[in-house]
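To start, I am sharing the structure in question, which I have written as structure tokens.
Of the protein chains in this complex, all but one are displayed in their positions.
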Amino acid sequence: MYVRNAWYVAGWASEFGDALKRVTVLEEHLVMYRVDADTVVALEDRCPHRLMPLSQGKRIGNDIQCGYHGMTFNCEGTCVRVPGQDNVPSSAYVTKYPVRQKNNIVFVWMGESDKADEALIFDMPEFNAPTYHVHQGDALHLQANYLNVAENLVDPAHVSFVHPTTLGNAASENVPVHVDTQGEVLVAWRWIRDSEPVGFFQKFGGFSGNVDRWHYYYLHLPSIAVIDFGSAAVEQQLAEEEREQGVRIFALHFLTPVNKHYTIDRWMHIRNAALNDEQASEQMDAMFRIAFDEDKAILEAIEQQEQLPQKRKPIRLAIDKGPTVYRRRIRDLAELEATEDLGEPVRPTFVHHE
Amino acid sequence: MYVRNAWYVAGWASEFGDALKRVTVLEEHLVMYRVDADTVVALEDRCPHRLMPLSQGKRIGNDIQCGYHGMTFNCEGTCVRVPGQDNVPSSAYVTKYPVRQKNNIVFVWMGESDKADEALIFDMPEFNAPTYHVHQGDALHLQANYLNVAENLVDPAHVSFVHPTTLGNAASENVPVHVDTQGEVLVAWRWIRDSEPVGFFQKFGGFSGNVDRWHYYYLHLPSIAVIDFGSAAVEQQLAEEEREQGVRIFALHFLTPVNKHYTIDRWMHIRNAALNDEQASEQMDAMFRIAFDEDKAILEAIEQQEQLPQKRKPIRLAIDKGPTVYRRRIRDLAELEATEDLGEPVRPTFVHHE
Partner (left out) sequence: MYVRNAWYVAGWASEFGDALKRVTVLEEHLVMYRVDADTVVALEDRCPHRLMPLSQGKRIGNDIQCGYHGMTFNCEGTCVRVPGQDNVPSSAYVTKYPVRQKNNIVFVWMGESDKADEALIFDMPEFNAPTYHVHQGDALHLQANYLNVAENLVDPAHVSFVHPTTLGNAASENVPVHVDTQGEVLVAWRWIRDSEPVGFFQKFGGFSGNVDRWHYYYLHLPSIAVIDFGSAAVEQQLAEEEREQGVRIFALHFLTPVNKHYTIDRWMHIRNAALNDEQASEQMDAMFRIAFDEDKAILEAIEQQEQLPQKRKPIRLAIDKGPTVYRRRIRDLAELEATEDLGEPVRPTFVHHE
């Protein structure tokens, strides 16, 4: 179940250079390559002649020559040469996918080209704010469906049990979760007031006593999550809208659904502490890796279980509000795409009444 | 094709301790753990919430806490905690399987709980007889259906060809096989009179001349085999019912059908010679390993062949009486389970008229 009319992340900008690179998104193989500092091209990775992947061909200027019989395509996907004949049949083309590079991230549009609106590309002001430090992390490869991965990213409740040494602790086990929708985004959050700092903020916050701690999980449908988490000394008596004044970290997750059982999660972080301190960035990466590997173990185990015959239907709990709303909305969007020719892209604007 | 109303071996008693352990029987995943010296618990290894295997969770006293969101189950399978909410829905349970430990072996009942009769658990008096030595061997993992493995254990005829250096020799190649049913058990047997001792009894019997040799294959349906084999000097003129007076070894095989293509054969032996001689036990293990690896090679080759398209139906021979009766009975039992709600467990009592 995929939403096609959306911008998906194909990779960090640094992953694309002169070489032809195969990238797989929503089960489609693309050949991608950089043509200038701001521009990356994505074409269908399949010669229309004998189905040879063009990514195994040869780049000639900005064109690609197929490695089998030399059919050549420009970066619009138009065939410009068929060796052994003069005419070029009109059926000799490959599909071109809209691509944009923004904030050093390469996005590709997997739906109808004419609906590829740049304004829909994910952004947030902290990418370019002087009080924040932006750091691209790594790519986590999961043998799991992206819906399960995304649900995990709008689910504050798992943190206490899955990440006890880094992002959570026992103090939050029974704290209820709030859920709402804000325009195009689903948000689930909770505050844990007056408790010991978790591992992450013991290390990076420099707190000596108890803290107020927050987790806000913003899920930009279909597949981008921003987790705003942080802590402030209890004495600050921080209001919900004053998080800026605490130690605050945004963990960003860009999910690329490769196929039904495989998802890439490219993650990065943006913080208002330890600016320009690359050692801190690396230490944070190390802590995130511990936490995300814990998620990976769970999500891959669940993937295996889901493929077994099920005697009983799974149950839903109070803590599942975020995941439940998310999955319903994805189902609605996929159904809308499959049944109507809409005048404009379906935006994930939806209202959730608790 | 499985018989569900039966006690299957989940493992030797020594395989179960404090740790949570996943065990798979008849394609069902169980989480098992020991609660005291005599008691092992088996629960469905699947949290009813997000399907997480409970075996990857955390043991808290005799309860299990799921590793994803902390739902907690006691050793009856009842949910005792749902973090984030006060009420515990009645659908929040996992199935409990009846388990019994007997003769240092852990048995699990895979069928309807109310039919789990302890009296049906496999036993034999030699487990506790002072004139016998009991030795648990090893677990043989076979990529083969359990029906083929079980047939091999009620088939004296293969021994001459498959195990020429250990359990058989050419003298038995043409000796006919007898088959009968004794209460709940199928038995196939033959005597080879006045011939050279086979490898096993050359090594352990201390015979200088020819011997009378026997093989009795008892198959306790659906999946436990006892092979009573032994030798006596020809001069003893041993009668069939006097096997006790020869050198006698029982090889026991407890088959665990993991799935359609995978069976675990836990084997052990009980003997009336070399009592308390652990070196002899190890030497016997070594010889059995040679023989059982020969069976494994054959059974795995057959498994592959059976998955190919078959142009002709296989043929049955005179030596196949045991396997043929066995397979028919299993089919009957499985059909009975699938079609009727019987008042009591189906016991494999059947009569075979040759």
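All chains are identified by letter, namely A and B, in their written order; residue positions are counted from 1 within each chain.
We take it that a contact is a pair of C-beta atoms (placed from the backbone, for glycine too) under 8 Å apart; a residue touches a chain by one contact, two chains touch by 3 or more.
Bear in mind the structure is a predicted one, so any value in this text is a computation, not a measurement.
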item	value
Chain not shown: contacting residue from A:His49, A:Arg100 or A:His261	A:His49
Candidates B:Ser90, B:Asn174 or B:Gln279 - the one touching the absent chain	B:Asn174
Identified contact with the non-displayed chain, of B:Asn5, B:Gln101, B:Ser160 or B:Ser223	B:Ser160
Contact partner of the left-out chain, one of B:Ala37, B:Leu317 or B:Ala338	B:Leu317
Omitted-chain contact residue, chosen from A:Gly17, A:Gly61 or A:Pro83	A:Pro83
Positions on subunit B contacted by the hidden chain, ascending	157-158, 160-162, 173-177, 297-298, 301-302, 305-306, 308, 310, 312, 314-319
Subunit A, residues in touch with the chain not shown (by the definition above)	29, 46, 48-53, 56, 65-71, 82-85, 89, 91-92
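Operating definition for what follows: only the chains that are shown with their structure count from here on.
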item	value
Distance between chain centroids, defined by C-alpha means - subunit A, subunit B (Å)	50
